[in-house]
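To start, the structure itself, in structure tokens.
Removed from the display is one protein chain of the complex; every other protein chain stays in position.
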Amino acid sequence: MSEGVYRGQPLPVGARGKNSVGWWGMLCLIATEASLFAYLLFSYYYVAIQRGPSWAPQPHPSLRLSGPNTVVLLASSVAVWWGEEGVKKGERGRQLVGLAIAIGLGAVFLVVQGFEWRAKTFNLASGSYGSLFFTITGFHMAHVIAGLLILIAVFVWSAMGYFNIRRHAPVSISSIYWHFVDAVWLAVFFTFYVTPYLFW
Amino acid sequence: MASAPFTPASPMGFWQTFGPRADPVTALNWGFSALSVAVVVIVTVLVVAGVVTRAQRGVTDMAGLAVSRPPGGMRWIYIGVALTFVALVASLIWTVAVLAAVNSPAGRPAVTLEVTGHQWWWEVAYDGGPGESFTTANEIHIPAGAPVEVKLKGADVIHSFWIPALTGKTDTIPGRTNLAWLQADRPGVYRGQCAEYCGEQHAHMALYVKADAPADFEAWRQGQLKPGAVPATPDAIAGQQVFFERCGACHTVRGTEAGGAVGPDLTHLMSRTTIAAGTLPNTVANLSGWIENPQALKPGAKMPATYVPPAQLAQLRAYLETLR
Amino acid sequence: MSAWEDTRAPETRRLGAPGLGRELEEIWGEKPGLLGWISSVDHKEIGKRYIVTAFAFLILGGLEAFVMRLQLAGPELRLLTPEAYDQLFTMHGVTMIFLYAAPILSGFSNYLWPLLLGSRDMAFPRLNALSYWIYIAAGLFLYAGFVVGRGPNDGWFNYVPYADRAHDPGINIDVYALGLILLGISTTVGSANFVVTFLRTRCPGMSVNRVPILTWGTLTASVGNLLAVPSVSLAFFLLWMDRQFGTHFFDTGQGQPLLWQHLFWMFGHPWVYAIVLPAMGMVSDGLPTFCRRPLVGYTPVALATVTTMALGFGVWVHHMFATGLPSLSLSFFSAASIIIVIPSAVAVFAWTATIWTGRPVITTAFLFFAGMIVLFVIGGVSGFMTASAPLDWQLTDTYFIVAHLHYVLIGINVFPVVGGLYYWFPKITGRMLDERLGRWNFWTMFLGFNIAFLPMHLLGVLGMPRRIYTYPDGMGWSTTNLIVTLGSALFAAGVLLLLVNVAVSLRRGAKASDNPWAAPTLEWATTSPPPPYNFAVIPSVASRHPLWEARLGESDARSRLDEGLLLDHGRETIATTPLDAEPNLILEMPPDTPAPFLLALGLAIIFSGAAGHWWWLVGLGAVLIIVALLIWFWPNRTHADEPGQAGHV
Partner (left out) sequence: MRRLSLPCLACAAVLLANCTASRPPGGASAAGGDPQRGRMLVSQVGCGACHEIPGLRSARGLVGPPLLHMGRRTTIAGVLPNTPESMARWVQHPQAFVARNAMPEMGLSEAQARDVTAYLESLE
């Protein structure tokens, strides 16, 4: 341990990647948002266990749309990661392409989710399953929309040349948020689309 | 009635209890209380003695005061935490033992009844099979010396069933049935009260458990099984008509056309000692005032002011007095 | 300001150099006028606002309590209608728990943290301002309903189905639901700020084993909040959906009334620790100063702080022992709740040992801290009793619980806070509080409190349920209730003495030196009150008590307070590594801005619109929020000159 004494070495000024306070702030936001989804899913499982297998609508939710859509969202995460690696190497073009692909895939996900919603025979107020389904997927969609807005802002800033090989904290910060939104979807997807096949 | 029935010295207190569901908990209460008081006294003495013996007096300016780091402080933590740990483990074992002891009654329940919490009164149903079932309100009769099983339901919001002298609280929750049991070792009257905040008149939601000698209980049960009395005097007959018109939509008198299910069953109203869930003694005066304007006596109660004209009120009273 | 740089080796400067501080004053000072006032992001300014606002709510909540005590002074009193009583006890709880107890600690922590940690501000000064403005907006929002007689009326834990539209159709519960979601944003934002500040903006050398216990307390509380507050915000959001859009989360039939209780207490129990751990930290830091020795058992106490919160997430069911749970679950949660006593015992014995192995100087602050130990133990043992499930079946929802929770919240929050006020008042204002009045203040509060609340244990054992607006004679409760009411009047008089002392001392109190208590920690190394930039040069520390190293004769530890990093190229402070606190970044701090105020205003407008179904107002609020965000995140010109930086994020 160096006892924290400053020895006159030059220090970076301002935000710098994972060193920036913004990065740590985002981790806090993710922690609290992750808790939010944990409580949402807890509510689902609590009601499911209290009400028993007959509670969820039959047949089990279809994987026809939601399965590929999950792949779409995961692919968008890969694109964001690929783009972020680009900015770290100073390749602005690669970064813009990565972001554009991610934004496109995120939009596709939203549209498909829209179809998924429309195909349901129940609604928000028709029963506790419907309330939980639309609220939880709705919360997730709101996060996807927020993530998309952030990605679009970062895309514009990148195009305007605000970031370079050393300074790209906002890119890293928005990426980690997007990965989080995708990870949450896996939990939501597992809960609504997989557990019925496994346990009921 | 020859003499007043036994009632606990403090009607709602639980430092003294009268049945096997509550007694182990009462012992636990005394034990934990003693331990708690001891801990408080010890720590208070330590703090006060420490301050008194160690204080530097007459300090006007702290700027020049010395600072030191005498050793030995950690011993306090080691010893203190070790003692605490031992006390906690012992308490935990006692807790689990009590839980096991009061979990279920020793024998089969002699009576099973269903208590439903309403805003702000208790519906009590005795289910003895076809022809042996009846419903009453706010006063539970049980045979002394025998375990009684209580199924608890909530009609509107959450209430909590609590007879301190006989059993701790169990919530009545709409949409689910909770189980409780109780047993009174000796005949007597044990007061209870709703213990979960349930709205404006949460304060006036008492109930009484009346433990009778087995023969008395059986007599009471037979009485309750009978339908409402048939009125004989002209006033009472007229009063019954008033009852049908003004009260029957909400209240039931079994065997008559009054079959409302909103308020308490009044088939044997006059056999109960209080009205409005323990709010008032069941006297003819209170009954009159209550019928006319419950809102003055229990603001917010679900029973509206009836404003029965005086003449009809007198008839209604004559009828109600037959419902023994 | 100089042009933007990528890296820099900051200058080191010795205190006392001519002209030192003048430029910093220029850089960090608040602009004059109303706009300057609402734009300030200075943590000291925000901390003071938090403290003053929270005290105002404490007094409001106290008046509510006093009116209730008058109603309960005798049996069958008719001072209040049942509905008025219900709103009063609900607002009393909401006010004390949400609008006083947590914000007062945020206030002290906001004011003190950068000073304790040797920094110039919190990690996110603008989030700090935002958190305050949302807090006061939420407070006013909640009180708006109450003032027009439509305040929340279902108790602070707001159980469904009573809180359903079917049983409580007025706007009362909607106001509560929306108000708490709004307040939750404030808490979350503030908590994230504390966490990042703790991890990144400690001064060089202040490794995690050298921070004051108060920062451990607030850090633990903040992490707890980040993980727990979403639960209650979600619960209230779902309830609001049930009430407004006919969803079925909690209603009888389709929904699950008990789900509400789980969500509420998963939040509620950790929250209890969040509003006592920082206050316990105040005692752990303040008590040793007056005992003239370092705290006994720093490491166990810090670990106990964290452990309490960790265990606190596993005991929520002890609020639900009477809901008809299986025996196994009762045993498990009883065990967890009983074991949580251990970390509390660590703190109690550490404080007692500090008194016994120290040489206490009896000041008013010391009396409040030492008095707190006794109250803490009383609140602790009554909590231990309720941890036992079968015993809790008798104790829960009686005045025993009322006594318990007041010993916890007044004993472990109010007493340390008042002690903290006596301790830090000289630092905050530059003047001492009067000691003689202080003694009167302590003894009236201490006696009044115990006369008011100790007999409530007895009322509980005599079976008096809580939340009843009146009671019949003949239950054995009447005399005790009268004593309780008289005690509460004495307690109120004690609080009044505090207010008098503050008012008088603000004008005529003795001038305070930089370090009037000869205390060990960094906040006493700067002037009283501190300058806007806190420290002219950033100190570096080598022990837990940098100002006591000479007195303790510790030759190996040499903190440097008179020489350090200057950092005057604009608003700057040093960022260090999370564990060892080695400098690794020059942190640029944002200028004053009205954006947080506008953002909070926008949120308040949205929530008001949602409460009244005035959707145009929601739109208006959204526009305001967009404007505020644009101001907030507008790219920094000086940085835009140099490609590669998009402002502060």
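Read from first to last, the chains carry the letters A, B and C; within each, the first residue is number 1.
Here is the rule we use: contacts are C-beta pairs under 8 Å (C-beta built on N, C-alpha and C of every residue); 3 or more make two chains touch, one makes a residue touch a chain.
Keep in mind it's a predicted model, so treat the numbers as computed, not measured.
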{"item": "Chains on display which the left-out chain touches in the complete complex", "value": "B, C"}
{"item": "Among C:I59, C:A84, C:A310 or C:I362, residue touching the chain not depicted", "value": "C:A84"}
{"item": "Selected from C:A56, C:L70, C:I483 or C:V627 as touching the chain missing from the view", "value": "C:L70"}
{"item": "Sole residue of C:F57, C:F146, C:F442 or C:W548 that reaches the chain not shown, by the stated touch rule", "value": "C:F146"}
{"item": "Residues belonging to chain B that touch the chain removed from view", "value": "280-281, 283-290, 292-293, 296-297, 310-311, 313-315, 317"}
{"item": "Residue numbers in chain C that touch the chain omitted from display", "value": "63, 66-67, 70-71, 73-80, 84, 146-149, 472"}
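The rule we apply is simple: only the chains that are shown with their structure count from here on.
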{"item": "Intercentroid distance (Cα basis), chain C paired with chain B, Å", "value": "38"}
{"item": "Rounded Å distance between chain A and chain C, as computed from the means of their C-alpha atoms", "value": "32"}
{"item": "In chain C, residues with contacts to at least two other chains", "value": "256, 258"}
{"item": "Interfacial residue positions of chain B with respect to chain C in the complex", "value": "10-15, 22, 24-25, 28-29, 32-33, 35-37, 39-40, 43-44, 46-47, 50-51, 54-57, 59, 62-77, 79-81, 84-85, 88, 91-92, 94-96, 98-100, 102-103, 119, 152, 154, 156-158, 160, 162, 164, 167-171, 173-176, 178-179, 193-203, 299-300"}
{"item": "Footprint of chain B on chain C - complex, ascending", "value": "81-83, 86, 154-155, 159, 161-162, 167-168, 252-253, 256-258, 292-294, 296-297, 300, 322-324, 327, 330-331, 334-335, 338-339, 341-342, 345-346, 348-350, 352-362, 370, 373-374, 377-378, 381-382, 384-385, 388-394, 396-398, 461-471, 474-476, 513, 515-518, 520, 548, 551-552"}
{"item": "Contacting residues of chain A [partner chain C, same complex]", "value": "1-6, 8-16, 19-22, 24-25, 28-29, 31-33, 35-36, 39-40, 42-43, 46-47, 50, 124-125, 127-128, 130-132, 135, 157, 161-164, 166-170, 173"}
